[in-house]
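All protein chains of the complex are present and in place, except for one that has been dropped.
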Amino acid sequence: MFKKILVANRGEIALRVMRTCREMGIETVAVFSEVDRSAPHVLFADEAYLIGAAPSSESYLKYDKILDVAKSSACDAIHPGYGFLSENTDFAKLVTAAGIVFIGPPAEAIKTMGDKTMARQSMLQTEVPVVPGTEDPIEDISKARSVAEKIGFPVLIKAAGGGGGKGMRIVNSAEEFEDAVGKAQRESQSAFGDGRVYIEKYLEEPHHIEFQILADQFGNIIHLNERECSIQRRYQKVIEESPSPFIDEALREKMGEAAVETARSCNYVGAGTVEFLVDKYKNFYFLEMNTRLQVEHPVTEMITGTDLVAEQILIAAGEPLTLKQDDVKTTGHAVECRIYAEDAAHDFAPSTGQIVLLQIPDGAGTRFDGAIRQGMEITPYYDPMLGKLICWSKDRNSALNRCERALREFYIGGIETTIQFCRSVIRHPAFREGSYDTHFYSLHKEELLAELASSSDEVLLVAGGTLFQHTEQQKHRAHHDSSKQSSKSKWLDSRAERNHR
Amino acid sequence: MFKKILVANRGEIALRVMRTCREMGIETVAVFSEVDRSAPHVLFADEAYLIGAAPSSESYLKYDKILDVAKSSACDAIHPGYGFLSENTDFAKLVTAAGIVFIGPPAEAIKTMGDKTMARQSMLQTEVPVVPGTEDPIEDISKARSVAEKIGFPVLIKAAGGGGGKGMRIVNSAEEFEDAVGKAQRESQSAFGDGRVYIEKYLEEPHHIEFQILADQFGNIIHLNERECSIQRRYQKVIEESPSPFIDEALREKMGEAAVETARSCNYVGAGTVEFLVDKYKNFYFLEMNTRLQVEHPVTEMITGTDLVAEQILIAAGEPLTLKQDDVKTTGHAVECRIYAEDAAHDFAPSTGQIVLLQIPDGAGTRFDGAIRQGMEITPYYDPMLGKLICWSKDRNSALNRCERALREFYIGGIETTIQFCRSVIRHPAFREGSYDTHFYSLHKEELLAELASSSDEVLLVAGGTLFQHTEQQKHRAHHDSSKQSSKSKWLDSRAERNHR
Amino acid sequence: MRYEIIGGGKSVEVDFLAEDGKLEISTDKRRASFDIVSVQPGVYSVLMDNRSFVVGVGTRNGQKLNVNGTPVSLELLDAVHLHLRDLGWESMEESRAGLVNTQIPGLITRIFHVRGDEVSEGEPLFLIEAMKMENEIRAPISGTIIKISVQEGQTVDKGTTIVEIE
Partner (left out) sequence: MRYEIIGGGKSVEVDFLAEDGKLEISTDKRRASFDIVSVQPGVYSVLMDNRSFVVGVGTRNGQKLNVNGTPVSLELLDAVHLHLRDLGWESMEESRAGLVNTQIPGLITRIFHVRGDEVSEGEPLFLIEAMKMENEIRAPISGTIIKISVQEGQTVDKGTTIVEIE
């Protein structure tokens, strides 16, 4: 087994990975940028090395520097987390060439699946259905526009070089097309260092459903059921759950098999996620495969009782899977709420500043994967996700009740967060009934935001009374201070006067 | 279902109960003493009422006052938590008489089982084996001594009116007997308002193993397996786990049946715990039944996926059990560490003061049931337990690894706690192997305390370097302040001088 | 003292009565007594007629509160301010509506206009990148751009005025 692992990431996922390393008796090495000197992942790790300035292009994406740290600190493996270098073929190759284990799939599989257009081409060779769209990244804008017109608007523009909703745009008409492509290209370039984008048919009333897979080095591949990820805003997931209220056992089996086939088609090794779109008639289409740990992986961990990071490490160390497909049993229901430093009321604009007060929920079936602490400064340099609240219970209804309870307990003061927004979604009747698709947010945006802005008479009275008292106390204190001040200067004056006499 | 529940308790258990109430859509009412005005349970509840001065005899034990609050705030039920009034027959009767549901067993069952001597007498009528000892509370000291001599020293003196190790004493010889009885009586009186104590044979190499049971109002009784509670100090549990590494499936079945028989013998309704002593030959003896929620109940919740507080409430509301004995399936392994405000290095002396820094562990399989926050004052008035860390994983070894990781993450600054002590126990080879009994602490005390006191060279250097820097900075600051001061007074002096001229 | 509490899409007229450190509040519908203790700076435990609330008061802006985890934006106007408002003084602030500030710190990646351009309300003015997301800032009012204070590629702090429209 590995003795020391470098975690080439920051934030909640770095902490998540290090926790499992420590549980497995493996030492951890953190890398950090100048603004992250006292970030939680630095404090948690056994060793920590400065790798550059705040912008990720000068630190967390600097793979030569990270590799140097791994070598000089005698790491036997590197875990890339998600984002940053996790789907970078060159990095995976360099790491492997240096005799260090890359905890992730072979570079070849990253190349095939990490590149969304190549993945589509590859999947067209299999039995797995694929969403109609361009096979190559956009080069000629007018040619691309005619492809889009042939597929029929609306179409989606998506980054070829990465996922997570970054560099993604929905285009409703030919007029918007060129502008949207430009924006998507710039965003992709900034997020993944790769500006290539491609076009995909925009399915109506679609569900975003993904399957977690595990593949060892001996060709054993299993799936750990689905995650329903249709609650999105800004094309980014915000709430995920498993099981999906939309999927029945027969469909689960078919899609699970397709996910395993997808992994097999690219000789996949490690933990990965196969994303599908499912339309209202329960037709499903391969969307993409994420060749890394997924943000929402805890949802699967909680219903299957697995530790996916531990599985990744064991697989990378050459252990065969201990679980067979028939051993995968799920219990209960899990829901994840992503807590972003964003202002839901202002189109989810990022919010930065100091966390002046922090209360994290806890108790039965309540897990928070985060990397925040009271007094910490949230900088504008990185992803605005502060952490994820995951709640488990024996069935969907009680899991949602638990989630609502935990969100009410959750308090982050000093910055705007999506805590309240998540609560509004969890309380929404359509979500409660489990009848929702990826249009949930745009369909119910008005109601959700109205709920955020409204207050009961009781809350207004409480807030008003407290503000009154708070203001009075501050006035009192200010008056007290100034009277001390004035008595002091009086004393000085009288002293001066006395001296004059 | 109930609309509003009064929780007649404080601290972590009040919060624990209220969390489930909120998840079930039930309003919560807190009661609090003068020093608890800003305690976590007051802040969490929907309503909160002051009931008296700090000493529990003037507040949390004042059942007339608590009942008044329940009536005037229109509660339909009272949850007593553990300790305080949870096993008080009079309180249960008064509550019921007032037309309010007491969330616990019928007063008759509390009376039979809550009184340890009566329970022994009652159990002698059944097939369940009982530990040899006195049948009645001690009245005549010399008669009691001769009973003790007949059983053979060492004997245990135990409180008839309550559990949790309070009022308990082990007596090794006839000479110590009278003194020990006196101390036990005083402690019982103070803890439970009932000074009666009784004698029990002290088994050698015994395991303290208890079974969780659930009984509805229709005579359905199930058990939810055992909890191993042999790690104790001061006759109080400090670490519990389930499954017990000592129990095999056959014994589990036999003891489970005995637990159910025990509950049936007293017409039990609600959640309860049947405690057994098991000797090294795996003979088991009924010890006592706790007619309330147990501190360590989360261990059972985590392996069975149940919410025992929810079950209590459903049973009290007249719902039949939805689980049958055959439905009780356990997954993995759970361990609980009790975090006390105590100084392990000084015989677990209580530690009071302000929590100046707090970091609570989190992540996969990690639960903390507590009622603390940074800046909070720990007063000397109540039980020193700050909360419980419960870790779950798929097997015992990984659960212990997780527990060790979580304890390392746990930091409470400003007061002494048992965090480090728990870590020493979890790391101890005997505990790791699962070969331990209730003598674990006394057998390994020296090693455990030595580990607490020792530091590696690396840690000494780090501590020394940090203290040096800290001290230098403080000197610098002090110097800076005083030089500001002196320049100011110089200015005053020169001004005065000028005025003199 | 008579006040108006404005927030959550409504307003309530109330009387505050503070005596011996105890606060009472009354509206035309109800009367409530407060027990407020400070839990940490800016955070209060409030019992209003024994209903329990945890209330956070923002440090930067006293009128942004948080009640039981829910943000509440509040204005508390006393008689004098109410009178001023009735006289129409409230609109004083609006004359500066053409100042476009950054709500977030970040990198200005694109500016769509030059000084002198006419813009309509809602038209994109510039792009600011923060936390890896590009945010489009639009014109709050229609008018002429009289000043642009930054250049593309410049990093700006929160609250910097980027564009002035008149």
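For clarity, chains are labelled A, B and C in written order, and residue numbers in each chain start from 1.
Operating definition for what follows: contacts are C-beta pairs under 8 Å (C-beta built on N, C-alpha and C of every residue); 3 or more make two chains touch, one makes a residue touch a chain.
Computed from a predicted structure; not experimentally measured.
Among the displayed chains, contact with the absent chain in the complete complex occurs for A, B. Between the chain not shown and the residues B:96, B:121, B:217 or B:352, the one that touches is B:352. Only one of A:45, A:335, A:357 or A:371 touches the absent chain when the whole complex is considered: A:45. Only one of the listed residues, B:72, B:173, B:397 or B:469, touches the absent chain: B:469. Within chain A, the residues in touch with the undisplayed chain are 30, 37-38, 42-49, 73, 374-375. Residue positions on chain B in contact with the hidden chain: 56, 166, 183, 186-187, 190-191, 234, 341, 343, 346, 349-352, 356-357, 380-384, 407-411, 413-414, 416, 419-420, 452-472, in rising order.
Following the convention adopted for this analysis, only the chains that are shown with their structure count from here on.
Rounded to a whole number, the gap between the C-alpha centres of chain B and chain C is 46 angstrom. In chain C, the residues touching two or more other chains are 40, 51, 54.
For chain B, the set of residues that touch two or more other chains comprises 44, 374.
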